[in-house]
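Notes follow the structure.
Excluded from the complex is one protein chain; the other protein chains are retained at their positions.
Now for chain A:
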Amino acid sequence: MSTTPSSRNTMKDRGIVVFGAAFVLRLLLTCLFPALPDLLTGRVEVSTPVNSFKRLQEGLFLYTRNVSPYDGGVYHQAPLLLPLFALLPDAKSSPLPTAIFYFLVDLLNAYALLKISQSGQSVKSRLHTAVRQHVRWDGVSVAAWFLFNPFTIATCLARSTSVFTTSGILFAVSNAVGGNSVNAMLALGFASYLSLYPTLLFIPLVLLCYDIRAQGPNPPKIGLYVVQHAGLLLASIAGLLGLSCLITGNFWEFISATYGFHLLVPDLTPNVGLWWYFFIEMFDSFREFFLGVFWLHLASYVGGFTVRFQRQPLFVITSLLGVFAVFKPYPSISDASLFFAMLPLYRHLFPLMRYTFFAVSAILYSSLLGPAFYHLWVYAGSGNANFFYAITLVWSLGISILLADAVFAALRDEWEQQNPDQKGAEVRQV
């Protein structure tokens, strides 16, 4: 990439415009439609039991009155969020400071994304260079895709605490591509501490860090490098848990109310995922077994993807984020928005994708019909749970197709790179 100073300046200006516009758009939405944040907060597509702002308010209420926040059985989020939000003014009487805080977190996430894009890791890593490496968007466009994605805006306005997990993941990646592996592990530790599932990203992330490190002088041994970073991750999680313990006092209560809740999925409130309906229908005696199956299913992709795409670890992270958006226990549209934020980094793969139209229409179809069917089921009473579940299936199908298509395109890209003479040849399944 050769950028002249003038083009760098225009990029900077564009960046300021995009970030400013995103901020103003959010501010306008909040001010013009004061009911919108609360409406979004109550939507099952946006707020799940593990990221709902309403539940955070409940926990905060108990916390500020010196009662254990987990006593009511409503709050299931990490305890460190409580002192953070206790600093902000009450969201009920003066919602703007909280809202602006969330806007800023969104902008920070976009900035991390911009950094990732600028590093160029998505097109050219240590062991792999994409065939169409010049077909790409610059960092500002990628950030704009994230900032103006309606799912991101909805998540931000609903003040879902998933945005902090998103920050943790994005900063972990941006630090990793920037060569700062220690900060990457700390950020991943923060994300894992908040939501548990980002731990699964450890292996691809540490490979990514190693790739960057190996480009420098005298690279360390990979085994030792992985162990060191695992230690770092564990230390950061342990530190955060220790802090939480100081806040809540009762260690086991907090563990079982947060991570136990993630693992055992006791709350079957509908969401856009696949777990709730399945576990409503499941025989009680098989519940534990299928919990294991679902979690293993989620985790099993880590190994396969990492082995297959060991030459582009950033793509492993991207595709795993797609898997999480579909198969994690309490998914919301914020998980999908994170996946959609990472996809534009792979602009060079788009020409190789075959089902984009189908995937995009499935996603649009479900995002429009989902709220309607939920209304029919819960409020109008003229539908039943299957209505909404069918829509969540379509939603998951849409994301899965997009993901599978991206994976296919990446494989095709690798193959073309190995067989340059076959570039553009027609694809035929055998």
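Note that in this section contacts are C-beta pairs under 8 Å (C-beta built on N, C-alpha and C of every residue); 3 or more make two chains touch, one makes a residue touch a chain; residues count from 1.
Convention: contacts and distances are computed from a predicted model.
Per the UniProt record, the chain missing from the shown structure is "Phosphatidylinositol-glycan biosynthesis class S protein", taken from the list "Methionine--tRNA ligase, cytoplasmic", "DNA-directed RNA polymerase subunit", "Ribosomal RNA-processing protein 44" or "Phosphatidylinositol-glycan biosynthesis class S protein".
Across A:77, A:161 or A:396, the residue that sits in touch with the chain not pictured is A:396. Touching the omitted chain from chain A are residues 274, 278, 283-286, 288-290, 292-293, 296-297, 299-301, 303-308, 319, 322-323, 326-327, 393, 396-397, 400-401, 403-404, 407-408, 411-412, 414-415, 418-419, 422, 425-430.
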